[in-house]
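Please see the structure below; I have some questions.
Only one protein chain is missing from this complex, and each of the others stays in its spot.
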Amino acid sequence: MIEKALKGSRNYWLWIGLLLLCIGAGFSAFSRQMWEGLTVTGMGRDVSWGLYIAQFTFFVGVAASAVMVVIPYYLHNQKAFAKTVIVGEFMAVAATLMCMLFILADMGRPDRVLNVLLYPSPHAMVFWDVMVLNGYLVINLVSAWTVLGAERKGVPPPAWVKPIIYLSIPWAFSIHTVTAFLYAGLPGRHLWLTAVLAPRFLASAFAAGTSLLILVTLILKKTTGFDAGNEARQKLAVLATYAGVANFFMIGTEFFTAFYSNVPAHMHGLQYLFFGLEGKSALVPWMWLSLLLGFGALAILFNPKLRHTSKWLVAACVGMVSSIWIDKGVGLVLGGFVPSPLEEITEYGVTLTELTVTLGIWAVGILVLTLLLKVAVTVKKEQEA
Amino acid sequence: MNEDRRSFIKKAGIGILAGIGSAAGLFPALSLEKTVLPAWDEKPEPGKHRWGMLIDTRKCSGNCSECVAACHFTHNVPDFGNRKDEVKWIWKSSYENVFPTASQQFQSPGVTERPYVALCNHCAEPPCTKACPTEATFRRWDGIVSMDYHRCIGCRFCMAACPYGSRSFNWRDPREGIKLASTEYPTRMQGVVEKCNFCSERLVKGLDPACVEACPEQALVFGDLNDPGSEIRKLLESTETMQRKPELGTKPSVFYII
Partner (left out) sequence: MKRRRATLTKKLIMTAAAVLILVLAGVYAFRHEESQAEKIAAPAAAAVDSSACIGSKEYMRANHMRVLNEWRHSSVRDGNRVHVAPDGRKIEKSLNTCLNCHSGNRMFCFNCHMYANVKPNCWNCHISPMEAP
């Protein structure tokens, strides 16, 4: 079935070529990083995680969001989602792969990554994150590929696939919960030390992931003619809307607890992000942009006339994804390090090398997604014919 | 593709993988003789000693940084001249930075204008060792929170977990930042986390930590917290002391006399 990814139009190959170029650039930047050390990034002693971990956090959410199509289709037999499931599952595969690459890019000694397996540490959340992410990748790849293969042969999928698909549902929740637990259990970082972090991660993931899924189905419609269907897109939009509402509600509760309680440690993180702290305010415009984009997206999604108009739906989805990308990435990860445990403020600035590596990893994810979707779309088109 | 060909390739693939896997497991072990390391001598009793430090900040003067210099020289801690790549095991800071959760209101200028030395607290319940995915950082039998630089994968989770900002990362090759190399202790390599180790290599020789020895005012007292007769315990019982962020439940081993 993979051979279907090796046949394509001129535009298809141009796209692959462009992605390969980006991957090459990213690889080159990564080797510079390997040689000179992580000093080539914007990270430092006070802000010890940056763009890579921010991207990791965002894409774990995107990966988990596949559950938003798996549940309605497999658990509740909502036939409208039939053509979106494969897209969602393959998106989860690509996103999980990107997460793992971002972790590798961020590590000081990636040559020692197997130490996590050689010396398992169940008390460490990173250990569990590695386990569940790898498991999720395998589960989604195997189940999606098998179901697709069965469709191609015109037979029902084998019986063993069903339990694996059902397993992917709680597993999706677990990958993002474990990722939230990476942050939410650290006593020294008060922006993260909140029980609401895991539910917020899930809500923002479901909002951003489903919006991204809508966009991908629209891109597929435009480039290949494969249409997942407007009904599916509208249902996804509804899911994104309410997930988005939950996310912003939880941000609101964070603000309340911090500012009503007046506890400095709780307030400082949000103050730095949204209002500036001690004159340092580099992230303030980003955070307000994120809120603006998010609320704007919700306003569009709540309006049925706009939601049904393709142009406005696209704008809403782009807005939602960008808003949560800023919130989870820029806001959450960088904000956690300000102020430092010694109440000092160091601001983070991204470097070109860092951006190039990130671009390369994005390109790897998009390439994997392209190849997998090419197979999926070809198979589905053959079946329709 | 032909069905028979496909199933053959599948079976051959699995067979090759299984073969390589078992070969990798069996052959090296068969070719090397077992090393015989007789006797587990002197394995230390966990919890018998608990090293701790008492810092009498009243004796600490503003201009002196002997403790920092001694530590950083002895352990080949690099200096790159910029805050971003900074590596420090012990440093001087101010009252509001070292004790941010203590009262900042109407403190006497004698207290707030003094320098305060900050270092790894070697907590009894360290959040950093909980966070480490490879147990490269772990709490030793004698209370010291130790780093195994050979195992560290550089994920910097421990840095995020430490509520005291005690840990530094080697963002670049440390050897480029060391002017005089001491031979008493190795350097570290690019990509691993490091921090104060309570001079465990000196304790083994019966010496005090480098900072304790270097302080001209003897402001640093080091000893066994589990020994009620030790100097540090006697001082703790007779003087009022303070710790950094005790509300977090980390149970630090470093005490301050204000």
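Letters A and B name the chains as they come in the text, with residue numbers starting at 1 for each one.
The rule is simple: contacts are C-beta pairs under 8 Å (C-beta built on N, C-alpha and C of every residue); 3 or more make two chains touch, one makes a residue touch a chain.
Predicted model, so just to flag it, every value in this text is computed and none were measured.
**Student:** Of the residues B:V77, B:V98, B:M189 or B:L236, which one touches the chain left out of the display?
**Tutor:** The single option touching the absent chain is B:M189.
**Student:** One chain isn't shown here. Among B:D56, B:D142 or B:D224, which residue touches it?
**Tutor:** Missing-chain contact among the listed residues: B:D142.
**Student:** Could you pull out which residues of chain B are in touch with the chain that's been left out?
**Tutor:** 11, 14-15, 17-18, 21-26, 28-29, 32-44, 138, 140-142, 146, 148-150, 181, 183, 186-190, 204-205
The rule is short, and it goes like this: only the chains that are shown with their structure count from here on.
**Student:** Going by the contact rule at the top, pick out the chain A residues touching chain B in the complex.
**Tutor:** 36-39, 43-46, 48-49, 103, 106-110, 112-113, 115-116, 118-119, 121, 123-127, 130, 182, 185-189, 264-265, 336-337, 340-344, 346
**Student:** Mind listing the chain B positions that touch chain A in their complex?
**Tutor:** These residues of chain B touch chain A: 83-88, 93, 96-98, 100-101, 118, 127, 130-136, 151-157, 159-165, 168-173, 190-193, 245, 248-250.
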